[in-house]
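Only one protein chain is missing; all other protein chains are in place.
On to chain A.
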Amino acid sequence: MEKSFFARNPSVLIFIGCLALFTIGVTAMSEAMGTDVISTSFLKTLGKTLCLCLVAIAMDLIWGFAGILSLGHMAFFGLGGYMVGMWLMYARTEMIVVASMANAEIPPTAQEVVDAIGTQIFGVVGSSDFPVIWAFADSLFQQLLLVVAVPGLLALVFGWLAFRSRVTGVYLSILTQAMTLALALYLFQNDSGLRGNNGLSGLQNLPGADAIPQAQISLWFFWASAFALGLGYLLAAWVVSGKFGSVIRGIRDDEARVRFLGYSVEGYKLFVFTLTAVIAAIAGALYYPQAGIINPAEIAPIASIYLAVWVAIGGRGRLYGAVIGAAFVSLLSTWFTGGQAPSIPLGFYTINWVDWWQVLLGISFVLVTLFAPKGIGGLVDHLTGRVSPERYGADLGPDSGSLQEQEAEK
């Protein structure tokens, strides 16, 4: 008899357990519960980190399991944020506008309300008309659908074009990077309809929740992020555990062989690409209400590359690796760039971490790639005694990956 899903994947239960403990612990220490150990701003940072862990899982699925180094997933993340941000901004501005117009002697017409909202939102880019893409912004449900639909559709179309023409490897990476750049440049324009480089702001204020303190709202978002992360982890683990997982790992290791075995490689790739794009978008939709502001700089290619960095440092090809990497690096990054890390005086020069953190990150990234390709997650292998053979020296055979000199000597 086949063992159950959880029995085959013990790490899932361990992860869910850890996440639940973490969530309960943080909740107990949060400001909203009156204990005040964790400030609201740090609670937000933790909530955002959970969202980053979720997008890292998506990245791990596409890169660590399917072998596609996408440098565009933060674009889907940002798009998700934009979609939810549109509703947040519209609904909140509507409330403000309606409240201010209620004092007028003559009740406003529906058109006047919409015009006033438009002036409020787009005044900053010198416009007052609602662009077409805001057509659904007045409905939370429709806009939440768009959170999934817009990035999903973009990923579907882009992936279909790219995989169909058999663009693989580094070419695909560059192509996804180009897509991200194109999107970011487009959003930077003032007439893109999404407020140009001002982006959408004030997203931390939920419409109609002015009476509820931020501490409480942050906690809700923290719970939602934790729940989404747990669900996302479960989904990803389920996807990679069965036959489907075997096929996409096969594609990663030798695409041509899988194709000759009769699998529709393009279909599998497209599915994983779109699925991960949707996961990224959901993560983004949870992230930006906690961050409060989104602008096109968040979509710049560099963000997607950082995502790859997190996954690589955490250890790709294992889901908990991605989570560890994203949490570890992003929290460390917040610590260093926030000016909390102590400076190191060298006598002739003082190392100020705000300036040198990027250098440290870059170098440690090179070191991880060179010496610890398994990343932090590789430590788990050491603990469990799963050590891969030490392979040094030149290849003996004609292909890479064949038996190597020092292995043969043993």
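Note that a residue touches a chain if its C-beta (ideal position, glycine included) is under 8 Å from a C-beta of that chain, and two chains touch if they have at least 3 such contacts; residues count from 1.
Definition applied: contacts and distances are computed from a predicted model.
Chemist: UniProt name of the unshown chain, from "ATP synthase gamma chain", "Cytochrome c oxidase subunit 3", "Simple sugar transport system permease protein" or "Amino acid/amide ABC transporter membrane protein 1, HAAT family"?
Modeler: "Amino acid/amide ABC transporter membrane protein 1, HAAT family"
Chemist: Looking beyond the chains shown, say which of A:P108, A:P131 or A:G245 touches the absent one.
Modeler: Checking each option in A:P108, A:P131 or A:G245, the one touching the absent chain turns out to be A:P108.
Chemist: Sort through A:I117, A:M179 or A:I248 and give me the one touching the missing partner chain.
Modeler: Among A:I117, A:M179 or A:I248, only A:M179 touches the chain that is not shown.
Chemist: Quick one: say which of A:F42, A:F188 or A:F271 touches the chain that got left out.
Modeler: Considering all chains, including the one not shown, the answer is A:F188.
Chemist: Could you tell me which of A:L69, A:I117 or A:V323 touches the chain that is not displayed?
Modeler: Considering all chains, including the one not shown, the answer is A:L69.
Chemist: In the complete complex, which positions of chain A touch the hidden chain?
Modeler: 69, 104-111, 158, 161-162, 164-167, 169-171, 173-175, 177-179, 181-183, 185-186, 188-189, 191, 301-302, 305, 308-309, 312, 355-359, 361-366, 369-370, 373, 398, 400-401
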